[in-house]
Structures are given as C-alpha cells and as structure tokens.
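Missing here: one protein chain of the complex. Every other protein chain is in place.
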Amino acid sequence: MPLARIDLRKGENANYRREVSRVVYEAMVSIGAPANDRFQVIAEHDAENFVYDPNYLGIARSDDLVIIQITWNEGRTTEQKKQLFKSIAKELAKAVGIRIEDVFVTRVDVKRENWSFGNGIAQYAT
Amino acid sequence: MPLARIDLRKGENANYRREVSRVVYEAMVSIGAPANDRFQVIAEHDAENFVYDPNYLGIARSDDLVIIQITWNEGRTTEQKKQLFKSIAKELAKAVGIRIEDVFVTRVDVKRENWSFGNGIAQYAT
Partner (left out) sequence: MPLARIDLRKGENANYRREVSRVVYEAMVSIGAPANDRFQVIAEHDAENFVYDPNYLGIARSDDLVIIQITWNEGRTTEQKKQLFKSIAKELAKAVGIRIEDVFVTRVDVKRENWSFGNGIAQYAT
C-alpha cells in the first residue's frame, strides 16, 4: 500500500535511479509491506529547484541528497518507522554509495480505505 | 478543497492529459466536491522514473498506468471513497480508453483549516 515519491538532483544515470528504487522498495518489504507492492515516482531537478539545508541538525548534506516521501497506511509503530529509515540509509550506501547523511525520508500516514490499486475498487477497505 | 497530483508516462498528447484532468475533476464533484474546485498538477515521467508492479494483487498493469494522489478534507465516508475510485476508473476508460486495471488512486486526508485558496486566508477554517 505504499506510494513513494523520490526526488533528487539531475545527473544520475538510469541504473543509479533503478537501484535507489529497488532499495526503497526492499526496505519497505523488510518492515512488512507485501511483496510486489511497488509504486514509485522519481523526479529529477535542477539545482535551484532542489532546495536543502547543508547542515540542519548538524548533518552535512551534499548535492547527492535524496528526498523520499512515502505515503503509507497508518498503524506502523515508531520502531518500524525507525527500522525503515535505518534500512533505506544503510542499503542506499551499499548499493550506490550515497552517504547516510544524504538520505532524507518522510512518511505520510493514511487510512486503509484510501487506496485503489486498479479496477476502481478500494482493495483494502474493510 | 482537493489538490490532485497525476503522474503518468511521457508520450501522451495534451488532449489526452486534458481529458484525464477533466475526468478526475468530475469524479470528485460527483461525490461532493464543489463545482470549479479544480486544482491539479500533472507530471510525465521516463520509464525508469515511473515504477509500478505489473501484477500486484493480480491486477495486470501496463505502461498506460495513471497514478492519482488526491489531498482532500477528512470526513468522507468509505462509501464515498469507493464511489470516487469507481467513477475515476470507469470514466477514464470511457474518455481516453485507459483500462481500469491501469488506474491507481490514493487519497491523503487533511483538516479543513489546512487550505488557503488565495488571498492569504484559510477559507475553510471555522
């Protein structure tokens, strides 16, 4: 049930973006998303359209920053959310060498009946 | 009070996108959005930036997939949400021939005081 929006600077090749996509998906599965529940939109930006503070909270960010916003069902625990953030950062470092300082993630929680995966039906409504 | 984000693959002409926009708007009005409350942002993506599972939940999706994310006031019933999904899928098929399998919709619910439609005023705050 997640939809992930991934924003980054222009200039990375398709393979890099495919790897980012894979890592975000696998991190979601690792905390309980169903296998194959993979829906993501990636947008690439010019410098002046991708704005970040290079030191907020004492974290040194660079132009390699990736901003990941995941809309997901409510009900995950804080522990699961922490695990998600940790997994994305760790695995992005491994897969494409993004520094963990450059991984920004935020979640938007919604209700189960707020999704239609096709066919005009709310598949998760009770 | 809705804002709709519509994401799809590059390659459809302006008329197609205008029709998608119209259908999404009319479906919202059909479940109670005010007439003329039409605010939408459409983004077109290259293949590697538009990621979807071609079979999640047994629904056969294609590159014609449209991902529609609607931010809207909380308070709609599950029945209204079901009606919204159904209407969008059915009418997109009619208008531009999108298969109902290729219509992905999700809602984000927010509070009434969370909107300013202009003039720096929260028009729906009580």
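First chain written, first letter: the chains are A and B, and each begins at residue 1.
Keep in mind that, in the parts below, a residue touches a chain if its C-beta (ideal position, glycine included) is under 8 Å from a C-beta of that chain, and two chains touch if they have at least 3 such contacts.
Every value quoted in this text rests on a predicted model; they were computed, and no experiment measured them.
J.: I'm checking contacts with the chain that's been left out. Which of B:51, B:88 or B:108 qualifies?
T.: B:108
J.: For the chain that's not shown, point to the residue among A:20, A:67, A:96 or A:122 touching it.
T.: Of all options in A:20, A:67, A:96 or A:122, contact with the hidden chain holds for A:67.
J.: Tell me, which residues in chain A touch the chain that this view leaves out?
T.: 7, 43, 45-46, 48-53, 55-57, 59, 61, 67, 69, 78, 81-82, 85-90, 100-109
J.: Applying the definition given at the start, please give the residues of chain B touching the unseen chain.
T.: 3, 14, 17-18, 21, 25, 34, 36-44, 71, 108, 110-111, 113-123, 125
Heads up, the rule we're going with is that only the chains that are shown with their structure count from here on.
J.: Roughly how far is chain A from chain B, going centre to centre by Cα mean, in whole Å?
T.: Whole-Å distance between the two chain centres: 21.
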